[in-house]
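A protein chain is absent from this complex, but the other protein chains hold their places.
Here is subunit A:
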Amino acid sequence: MHLHLVRHAIAAERAGAERDAARPLTAEGKRRFRKCARGLGRIGPRYDAIVHSPLLRAVESAELMAGLCDDIRVDDLLARPPGRPLFTLLSELQQQGAERLALVGHQPWLGELAAWLTIGSTEAASSLPLKKGGVIWLEGNPVPGGMVLRASIPPALLRSMR
C-alpha cells in the first residue's frame, strides 16, 4: 500500500470563543493547498480513498483534494493519537482493495503514526518534519514496523510540481 500522511493547510488563529475544532483555513492557506493538491495529483494515480479528521481545517483540506478521489470519508480516529483502532481501519481498507490511500490530519499524531508504521514505536516521531500542507509518503504493509519511508515532501515542493 502507498500511504500519504497529509497535514492540513494553514488555518486561522482561534478567535474569541471559537472552538479549536471549528477553525477554518485562511484564504492564503486555501490558495497554497490547492497547489499542493495539484502536486499530489502529479506524483501518482488517483487515491482509492481519502480519510480525514473531523476538525474543520482537515475537512476543508480534504475538500481541496476532492478531485483526486471518489471515496472521501471522515473518521474520528484521525483526531486523536494513533493506536490499534487506526491500524485496524488501515488493514480493513487494504483488504477492501485500497492500494493508494491518503490520511488528512494533524501533528503530532501523523508523525507518531509514521513512526509507528516505520519503526514500530513513537520514539523518533518528532524527528520527522511535517509542515502544514506537507506529506509523508510510506509504502508497505500498514502495521507497526511494516512500512518504509518513500519520501517526506514539504509543501513548497508540492506546489512547484507542474
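The rule we apply is simple: a residue touches a chain if its C-beta (ideal position, glycine included) is under 8 Å from a C-beta of that chain, and two chains touch if they have at least 3 such contacts; residues count from 1.
The criterion applied here is as follows: contacts and distances are computed from a predicted model.
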Handout entry: Options "CHAD domain protein", "ABC transporter permease", "Ribose transport system ATP-binding protein" or "Cytochrome c oxidase assembly protein": UniProt name of the undisplayed chain
Key = "CHAD domain protein"
Fill in the blank from the handout: Full-complex touch with the removed chain, picking from A:Leu55, A:Ala115 or A:Leu138, is A:Leu55
Exercise for the section: Can you work out which residue in A:Ala27, A:Ala66, A:Ala124 or A:Ala151 touches the chain that's missing from view? Expected result: A:Ala66
Handout entry: Touching residue (missing chain; options A:Pro45, A:Pro85, A:Pro129 or A:Gly145)
Key = A:Pro85
Practice task
Could I get the residues of subunit A that touch the absent chain, sorted low to high?
Solution key: 19, 21-22, 24, 52-56, 59, 62-63, 66, 71-79, 85, 89
